[in-house]
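Only one protein chain is missing from this complex, and each of the others stays in its spot.
Entry: chain A
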Amino acid sequence: MTSSFVRRGQATKNVKFSHPVFDWCKKDKSNESRLISIQNGHLRTVVEAKILLEEFLNGLSNSTSILYLSLEDSAAAKKAAMSARLGQKTNQIIFLDCWSDAYGWNAEDQNPSEEIWRDINDTAGLVSYITEWRKKHPQDAFIVLDHISRLHHHSPADGGLLPLILQSLRQEVSSTHACHVIAFSHTELLSASAASALEYISDAIVRVSLDTTTTSQPLVKTETVLRRRSGKSQVSQELYKRTTDNVRRLVDFELTKASSGEPAKAGKQSDPTANLTFNLKLTDEENKARESVVLPYRHHLNAKEEKKSVIYLDDDDDAFNDEDDDLDI
């Protein structure tokens, strides 16, 4: 998938970004709501995980409706932060601010905004809101929960809201269009049981981390698990790097190489013998001479086949049939 966006004051630039989840969503013809769980594993990868989430949204078609439940920042701030990367696509997203006044402390404010959800503990009300929104947007749609760890923090039941949302969406009759849910989470903030429960109800799991082994610059690694209805799971790893533009807020991920089942290697492979003070390379002639040498342990390959047998010469001293003198004791 090629996602495009407009840089401020610059020409439109195409940045290639692809991910197995995109193909998986495209190929899925069941029109059933799926849960995609994007999981950030560490405090140091918060920014990268957020960019990945934005790349996901950037890759969606213009006809897709998106409802964004902001649980960690105000809708206005989230919109402003996302507009740099998503450009005009931000207008396609409907934001619901579930953070600024999550407990209704500012309920008496003069200018209440419809975009603000004022009772985060009202799970049933939130599900009703989402259901109503879905009825108004019957086409292909995505609902983003950013981030679910905060909901879990307030809800005593592990992953209590997610199953309810999925259940209500699946009850909706939609023969032609699917509404998927993207649940963003910080796994460090979830209890072990909650993290496990979230993975069990997810259809796709994308774990975000940093890879420092491949190059000097840390790459962003995603480990993707696609769980099929048949019970089979497909696991893959993808590596991405950030472009090195001066304006960091507009820098996107750039896919270096994605593979199925194996970690990708970034860029051209470097030659480890390039800067040595001595010569480790061979000329063509030296290579030929090297190959023509028969190594000692390979001599037997050239030896003629002959019949082999074991010859045993009986020795008089052999005491096979002697009786043991000690038996009489």
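The rule we apply is simple: a residue touches a chain if its C-beta (ideal position, glycine included) is under 8 Å from a C-beta of that chain, and two chains touch if they have at least 3 such contacts; residues count from 1.
Keep this in mind: contacts and distances are computed from a predicted model.
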**Message:** I want to check something: the complex is missing a chain, and I'd like its UniProt protein name from "FAD-dependent oxidoreductase domain-containing protein 1", "Transmembrane protein", "Sphingolipid homeostasis protein orm1" or "Cyclin N-terminal domain containing 1".
**Reply:** "Transmembrane protein"
**Prompt:** In the complete assembly, which of A:74, A:224 or A:237 touches the absent chain?
**Reply:** A:74
**Request:** With the full complex in mind, choose from A:94, A:127 or A:189 the residue touching the hidden chain.
**Result:** A:189
**Request:** Return the single residue from A:44, A:228 or A:288 that touches the missing chain.
**Result:** A:44
**Fill in**
Residue positions on chain A contacting the omitted chain are 43-44, 46-47, 50-51, 72-74, 77, 80-81, 84, 99-103, 105, 149, 153-154, 186, 188-189, 245-249, 251
